[in-house]
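A protein chain is absent from this complex, but the other protein chains hold their places.
Up next is subunit A:
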Amino acid sequence: MITGQGIVKTFKQRGNILGSREVRALRGVDFAIPKGGAASFIGESGCGKTTLGRIIAGLESYDEGELVIGDTAMSELKHKQRQPHFRKIQLIHQDPYSALNPTRTIHQTLHAPLSLRAKQTGRSKKWIEERAAEVLSLVGLDAGTVLARYPHQLSGGMRQRVVIARALTVDPEMLVADEAVSMIDVSLRLGILALLKDLRERLGVSVLFITHDVATARYIGGDGELYVIYRGQVVERGPVDTVIADPVHPYTQSLLSAIPVLHGLEQPGEQPVVPLEPLDQLLDDTGCLFTGRCPFRGERCAGERPLLQVTEGVPQEHACFYPERRSVIARPLSEV
């Protein structure tokens, strides 16, 4: 179980003589990812989802709040003591081209973390070789053909599999996949997604999936929770299928309305929500963060910030004063 409570992160941008600017990347985010479970963070770029993923993987600090891995609160530990905890959480980047050292063969890439583990646990050299072959077979690669190669000799899909294999060398409890398939060819994407799903089922590794593509989130973590993040705040949270089928927050509705409709196979939703064009001056920090772009804003929205809450008749949590179900997603023609 990995939980976060009220995580706040502010980046200070070096400014000019008039002072520096602060970017509030996360404004008090709560989350919980059960062991072996799945969660998906979705939102536009700049919403803070990647920062949150990096904090969870231990690559970024946070200013307020608490991150708890297992039973241990991270803020109580010194840097060195945290490391074994964060080792259980491995990050899979978007770009498998830059995530692998181009001057090292796959063998060398996998050997480094494995030999460290062998040293720590007193295992033999033979174990290293066996384990390297094992993690490669877990990700669907053949050790014989891959080990001696350099990253540039592999396709994008194979490279991403190697990155996942490398993450598995340390027996992680959770994989944080940050846009892990967006740079992979379309016909190969589903293969990588199926692999992550398979690792969840077979090894009990939990998966945190960070993406702007809601449908892929559904594929990997269909039984988990979906967190919709806007400007550093979770605006809607609930079981994946509930949030997709019956979103109540206008931002979630805008995101889902923007997904291309496969005309010929699908019929668009009846009430698509198109957000207003953001004007810089409207992006202030009082009130609801989405007010400036919200087509349904009401009286309370400008002066008061809605917090994530449960209201009657809505199964998921949401941060909107005027939650309302709207039919936004496309449905297959076969169902209409």
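Keep this in mind: a residue touches a chain if its C-beta (ideal position, glycine included) is under 8 Å from a C-beta of that chain, and two chains touch if they have at least 3 such contacts; residues count from 1.
Methods note: contacts and distances are computed from a predicted model.
Of the candidate names "ABC transporter ATP-binding protein", "Response regulator transcription factor", "Sarcosine oxidase subunit alpha family protein" or "Xanthine dehydrogenase family protein subunit M", which one corresponds to the UniProt protein name of the undepicted chain?
Its record in UniProt gives the absent chain the protein name "ABC transporter ATP-binding protein".
Sort through A:R104, A:R117 or A:R331 and give me the one touching the missing partner chain.
The single option touching the absent chain is A:R331.
Among A:A112, A:A215 or A:V310, single out the residue that touches the unshown chain.
A:A215
Going by the contact rule already stated, which one of A:A99, A:L256, A:C288 or A:C320 would touch the omitted chain in the full complex?
A:L256
Among A:G65, A:G191, A:P239 or A:G287, single out the residue that touches the unshown chain.
Selected residue, touching the omitted chain: A:G191.
Against the chain that's been left off, what residues of subunit A make contact? List them.
Touching the missing chain: residues 44-45, 155-158, 185-191, 193-194, 212-216, 218-219, 222, 244-245, 254-266, 274-275, 277, 329-333, 335.
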